[in-house]
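Here's a slice of the assembly, chains where they normally sit.
First chain written, first letter: the chains are A, B and C, and each begins at residue 1.
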Amino acid sequence: MSRTPLDTVEHAAGTPDVELPWAELGLKKDEYERVVEILGRRPTGAELAMYSVMWSEHCSYKSSKVHLRQFGEKAPQSDALLVGIGENAGVVDVGQGYAVTFKVESHNHPSYVEPYQGAATGVGGIVRDIIAMGARPVAVVDPLRFGAADHPDTKRVLPGVVAGIGGYGNCLGLPNIGGEVVFDACYQGNPLVNAGAIGVMRHEDIHLAKASGPGNKVILYGARTGGDGIGGASILASETFDDAKPSKRPAVQVGDPFQEKLLIECTLEAFAEKLVVGIQDLGAAGLSCATSELASNGSGGMRVTLDDVPLRDSTLSPEEILMSESQERMCAVVEPSKVDRFLEICDKWDVIATVIGEVTDGDRLEIFWHGGKIVDVDPRTVAHDGPVYERPYARPHWQDALQADDANKLPRPTTPEELKSQVLRLVSSPNQASKSWITSQYDHFVQGNTVLAQPEDSGMIRIDEESGLGVAIATDGNGRYTKLDPYHGAQLALAEAYRNVATTGAKPLAVSDCLNFGSPEDPAVMWQFAEAIRGLADGCLQLGTPVTGGNVSLYNQTGEAAIHPTPVVAVLGVIDDVARRTPVAYREEGQLLYLLGDTREEFGGSAWSQVVHDHLGGLPPQVDLERERLLGEILISASRDGMIDSAHDLSDGGLIQAVVESALLGDKGARLVVPDELDAFTFLFSESAGRAVVAIPRSEELRFNDMCGARGLPATRIGVVDGSASDAVVEVQGEFTLTLSELRTAHEDTIPALLA
Amino acid sequence: MTARIGVVTFPGSLDDRDSRRAIRLAGAEPVALWHKDKDLKQVDAVVLPGGFSYGDYLRAGAISRFSPVMGTVIEQAKSGMPVLGICNGFQILTEAHLLPGGMLGNDHLHFICRDQKLKVENAETAWTADYESGQEIHIPLKNMDGRYVADERTLDMLEAEGRVVFRYVVGGDTSHGHGHVNPDGYGNPNGSLRDIAGITNEAGNVVGLMPHPEHAVEPLVGSGRTDGLPFFTSILKKLVNA
Amino acid sequence: MARVVVDVMLKPEILDPQGQAVQRALPRLGFEGISDVRQGKRFELEVDGPVDDTALARIHELAESFLANTVIEDFTVKVEEVAEAGK
């Protein structure tokens, strides 16, 4: 078997005419030419492998960068922000010396191909981002979107995704404290599997992805490297460098949560002993990304011997090793005197760890294979100087017609019976129904610090046992609203997540997002994307909550049909004492129900318009972020001062949905009176933003009213908590009465019936 | 004087820290034990915590059972040292044959997490003395492999000897299936034979159960109830009075 | 009545955490000389009627579309002697 000579830097310089398969690797002609220009010669195969993955849309954000800049440019002044956009995840100061890091990412496409493993490795990836910041992961969340609930493929995708998220997260010992499940035909073929994680550390433990200090060692640890996720590199290996047939490469990655659990524990132990100078997880683009980012963020260069990488598959070529996306690996930079101790800790946890290189005092990233130098690049050109596109965008021609198709003009229920039956249809519709069939497959008790989990408005974790300091997180996104108006739709997602956090009594501090859109090459999609980012950045500025990081997922489309633009927004909040948290469930009979905020006739994009009329048109609810902030302040004060016993924000499904949920959770009934200025239909189904329903002990009514009055927040008494257990009802006076058990059946049987 | 209670950490243990917290809250001294050490550091009792040791990849508990620490635990348990196995710990105890029977995947094939209603059947063991026989309690349950099975003869023996310590309370409204937010936590959550949730050995010093008492020791977190605390006060009293 | 066995194994290039966990435990148990372990699934199907080519073809189809996930798994179908299972 004759083998062509190793494509070293020297070889490349001497063979300028060799054709490389840059197009197969996804590079455009001008991108390839830039690589040649940067290097002053043709790249080696290994260099081409690195540039091509690092300059991909996924790693370089080439289509989105110009828009994402707004998150930095418009960032509000915030004392809380310790680490902003650009690192593995942002870090926020939550007081008492604690810092919290959190981030949301997508694993959409892999989860469609292989739901279980795709979702599982999605959780694995986001958790490694959190560890890489120096934090102990303390919780995960999973915003999910699927095709129509009754579509046969949903029965394949959803149970697999849920089992995968549970299988991985449960095995890692991370409580799952929130998320979303949305069904819409637009996600058929493009389900959205987003996963978020939160980690906690002391301020002094923050770690960054940078390699500094010449002589420091680069240690790769965790799983062995296999041929995962390297379709492109295999082309390179077979066509140019080897006469043998390419060996088979996995089409799908299998996650190993046990390995990741060991990785968490041994990394945290190394942090605790202050052994780590810089650290990076291996995710997309594997070693290409880890080495070039570590090197370019640090002060020096880096030299790596690829032969030292422990392999699962001995047939891998160097290009493949560089591109491999095998899961459960990390890369640490460690001072020489601490290497032995680092390796000892890895050994204690049965984690394979290998020194693969060192930091140099030059400014080049050099990689060797079988004694030859196969990479010699300025790492910044790989990691940071990727192409940037100003993709054309244009408001789609159909946008006006869509907005003109006013949902407020749809036929409304005319009799109490009709109203009642539409309430039942709403609370039993897949999007509004209880998700407990799903969430009961997630551990929410593990780690012993879960204060609130599903189905509360936000998840809440205690982070200090003594003081009761805690953090809360909620994720929201409404593709229907965003389709109607991307700018305001994104703001509504932000507003809802913000409101959900405040409703539980926590003060919103910071934002992470996962922007799920169609193809950036479609100007209409690009317009949605640009508008959504503009809306989100403006909104964050106004609410004082900086975006600390996030993720962009493009090309979520089948043929011409893109998904609804779906920015998912996660808001992180802090609460001084978790004993003050406000839950959703009604707790005591006799407590008064108050509706906070203004209710308008707003049905565009509403759950009612979807469930009853299968309609999407008009304008989404009005956005008033000042009102959101005021509402948030009132909810937080009320919780701190013990004025409210239950609170639930109003969002899709409107007031009746919220009341039914609070009633079912507390096993208590509610009697409602329609306020004079509203008709019953609008009162029950409108989705006006900036609202919540609270339950107030009678003794607090005066004080609470005074507070709202003084600060100018409309507060309307709408009823009372009444009736317990089996004989309880939800009654809308003069309209209808539904028993809790009727409502429970409607609300809780839908999802099991579709999926079990 | 207080009692020293060891909590073993296996690779993949998840609730080890929580078990230590529960021990501390009960007033005893928690001692961290490591699976590779034979040495039990002179503890008076041992808790094998929940989690997915070795990923539960072969069978839950099957690999941990062969760890060095288990050699000593098995030996000491046979001479009377109190041992509590929670969830994965229970699975390890059956794999180690310190308790009869075995654990299999839940009959509905899903992971299940909920606040489960249990009946205390035996309040005489080292770990349950602070309960009353017949008492109904709520303890969080979360597992993939929670289905207790044994042959009929073994089951009959367990019943006859009063060695079923906890049973899932069946009844109430369970018509909504396992995914139902059943506020009362009724029902057999995994298909365990005779609704068995926990058992003990002949001497009553070794107890294993699937639900997690360490997640029900503080009113604010976990299930928000404290029904699990008596496990840890029971053992403390027993050891201190011994 | 006949028994058809479908064995489903992860494709060789796919990571097999289960097999690895077993293999890593072997030295601790005092077993040497086993260089690789893979863990898969075995389905035993009791088929009414004769297991002719048509029946086998259908079971093959069943294995391909349902019992195995051919994105990550390979499978084999074979008719088994009706011997008593057991050790």
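One rule holds for everything that comes next: a contact is a pair of C-beta atoms (placed from the backbone, for glycine too) under 8 Å apart; a residue touches a chain by one contact, two chains touch by 3 or more.
All figures in this text were calculated on a predicted structure; none of them were measured in a lab.
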Complete complex composition as a label formula, though a single copy of each is shown: A x1, B x1, C x2
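In this text, only the chains that are shown with their structure count from here on.
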Touch-based graph of the chains, sorted into line, ring, star, complete or other: complete
Geometric centre distance via CA averages, chain B-chain A, whole Å: 35
Whole-Å separation of chain centres (CA-atom averages), chain B against chain C: 34
Residues of chain A whose C-beta touches two or more other chains: 256, 258, 350
Where chain C touches two or more other chains at once, by residue number: 17, 21
Touching residues on chain A, where the partner in the complex is chain B: 163, 166-167, 170-173, 256-258, 261-262, 348-350, 434, 436-451, 455, 462, 465, 468, 578-579, 664-665, 667, 744-745, 748-749, 751-752, 756
Touch list for chain C against partner chain B, complex: 17-18, 21-22, 25, 28-29, 39
Chain B to chain C touching residues, read off their complex: 54-55, 57-58, 63, 66-67
